[in-house]
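Beneath this line is the structure, given in structure tokens, with notes to follow.
A protein chain is absent from this complex, but the other protein chains hold their places.
Labels run A and B following the written order; every chain starts at residue 1.
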Amino acid sequence: MGYKNRVAVIGAGLTKFMRRAQETGKELCFEAARLALDSAGLEMKDIDCVAMATAPDAFDGVHMKGEYLADGAGGFRKPYMRSYVGGGSGVFAINHGWYHVASGHFDACLVVAEEKMSPVMPHPQAAFNAIYDQIMERPLGVNLLWIFALEMNRYMQVHGISQETIALVSVKNKKNGLDHPCAQAGIPGNYTVKEVVDSEIMVWPVTRLMVSPVSDAAGALVLVSERLARRLTDKPVWIEGVGWHLDTSYWTNRDLYYPKYVEYAARMAYRMAGITDPKTEIHVAEIYDPFAYKELHHMEGLLLADKGEAPKLLEKGVTQRDGALPVCPSGGLMGVGNPIAASGVMKLAEIYWQLRGEAGARQVSRPVRRGLAQAWGDLMQVGTVAILGV
Amino acid sequence: MSVNIKEWPGVPLKDRDIQSGKALTTRWQVKADYAWDTGMAMGTFLTGLKEGKILARQCDKCGRTVVPPRMFCEWCFRPTDRWVEVKDTGRVNTFSVSYVLWDATRVEKPTVPVVVEIDGCSPGVGFMHILADVGTTLEAILAKVKVGMAVKAVWKPAAERTGAITDIIHFVPREG
Partner (left out) sequence: MQERVAIVGIGSTAFRSISPDVSFREMTYEAAVKAYADAGVEPKDVDTFVCVSEDYMEGTAIFDEYVPDQIGAALRPVHTIAGDGLTGIAAAFLQLQTGEFDIAVVEGHSKASNVRHLSHIEAFALDPVMTRPLALNPRFVAGLEMRRYLQESGASEEDAAAVVVKNRENALKNPLAAYPGRFCAHHVMSSPAVAEPLKKMDVAAPADGAIVVVLARECVARRLVEQPVYIQGIGWAQDTPDLDMRDWSRATYAQLATAMACRMAKIKDPSREVDFAEIDDAFSYKELQHLEAVMLAAPGQAAAMLRDGYFDADGEIPVNVSGGSLGNGFLYDAAALRATAEAVTQLRGLAGGRQVKGAETCLVQSWRGIPTAAGAVAILSNH
């Protein structure tokens, strides 16, 4: 329980989420980093190391894009490292920064996450074609949405969940997103279940309003040691636990109805945080929702709901902002946007602001002392979890 | 501080800003071609496909029969023990109905991706492919295709097979 050198978050910054940003990837990094540093009252010279997270190089259109983005992310003449676990990268970013500071070798770490998806032609979705196995899968004319639809259908079939119930996630999160200042134009809104279910079928059972959009954005966090935290702020947000697990690449040999890798990642984080009853000890959760059903799927993996029970909690309103366990008060990816790696930092920033009571119109009703952010990635494979507390 | 930040950075562009040349652009097409070594496991598997067979590997420690085949068992972390020819029939583990192509363009006639649990392999073990002969409208497809439904592979004629997953054209429902 607990770990040796405690790490705190003392600042966060985000850019707007945009379908197509004028800023380059470097500039997006800079803007988010600058906001994070300003909010922490620090300058780049106070930062000892930089932990960058950014997902497929194919989007920005630069090989070794970690190096390319380094100067925008404050990595100039500093120890700078890029982690990459697909969609999980945004929450892994804080795990990565955590081990920099928790090692005792660094006092202040700038965590930056960036994604510029818009450069890829003809459409960013095309870049995902290469995530599939080159021998078994790519020759089939596969697209990214297939694997989500296959998983969503399996989850629905095993538990008897309807599209209408899943659509409630879109309704909740797109409504929540109306209050997020960075939300992508056209993404949040007041929708009905019928509108969500009747929207254009992408890959059944996934409809257009059940998928998060393509986005450009960056986010950043400032992590410091306990020593610095006590000097710099009167309300540090402690990293109480971190966890990550990657499942086998052989996804067609796994039952997709349940994300075991999310459970294992969560257990790793809960153990570190000394949490034995997550359902009551986690007060607010930013769960990864690139597709509406994923919020439910992951909620069960995080042990915040029993298997098959997450839809029921959703239907009862438990996961609304005024519920007992608010989920995605930010609006999530469905309500704000999905710039792969930056999405995770958006969720972490939300938990940070919620715990400090600074989330404004998005602030949840119940008192919160402990929050969780989770991301997912790869071929239905990786779970990354961080638990923050005050 | 979320409530304290007044100005959130970011200048959104519209697609027409780029198409009309208002935003200057530079284009590049990367020559990213690869010739992957298939190695022992997949090389043998593909040779098997060319011969109209689906080959799997068995691990004696955990007792699994797996496809796609691998020379080592990822759970036991030991070499797998033998090749086994499994059937070209199976059951639907999950399926979906796709109206978009890889580059996000829409199509009228959908494709039905499927994960088939292959007969002869361990439970829950199989690979992804396409399902055909199940209708062309969403209603028809959803009426016909069920999780657990029996399916069989339809192969290209021997002379047309090249040693690829597409030597199986698609799977179709199997009666009985």
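The rule is short, and it goes like this: a residue touches a chain if its C-beta (ideal position, glycine included) is under 8 Å from a C-beta of that chain, and two chains touch if they have at least 3 such contacts.
Given the structure is predicted, the values throughout are model-derived calculations rather than measurements.
Enquirer: Which of these touches the unseen chain: A:Lys16, A:His100 or A:His283?
Expert: That would be A:His100, which touches the missing chain.
Enquirer: Can you say which of B:Ile5, B:Ala41, B:Leu55 or B:Val97 touches the chain missing from this structure?
Expert: Touching the chain that is not displayed is residue B:Ala41.
Enquirer: Kindly note down the residues of chain B that lie in touch with the hidden chain.
Expert: 26, 28, 30-43, 70-72, 74-75, 77
Enquirer: List the residues of chain A that touch the chain left out of this view.
Expert: The list for chain A reads 3-5, 24, 50, 55-58, 61-64, 66-71, 75-86, 92, 96, 98-100, 102-105, 127-131, 134, 243-250, 260-261, 264-265, 268, 272, 377-379, 381-382.
Following the convention adopted for this analysis, only the chains that are shown with their structure count from here on.
Enquirer: Find the geometric centre of each of chain A and chain B from their Cα atoms only, then give the gap between the two centres in Å, rounded to an integer.
Expert: 26
Enquirer: Could you pull out which chain A residues touch chain B in their complex?
Expert: Where chain A meets chain B, its residues are 12-23, 28, 31-32, 34-35, 39, 61, 63, 121-123, 125-126, 129, 133-137, 139-143, 145-146, 149-154, 157, 181-182, 185, 200-206, 217, 248, 250, 252-256, 349, 353, 356, 358-360, 362.
Enquirer: So in the complex, the part of chain B that touches chain A is made up of which residues?
Expert: For this pair, the touching residues of chain B are 1-5, 8-15, 17-18, 23, 27-28, 30, 34, 36, 38, 42, 46, 66, 68, 70, 74-75, 93-104, 110-111, 113-115, 124-130, 138, 142, 147, 164-166.
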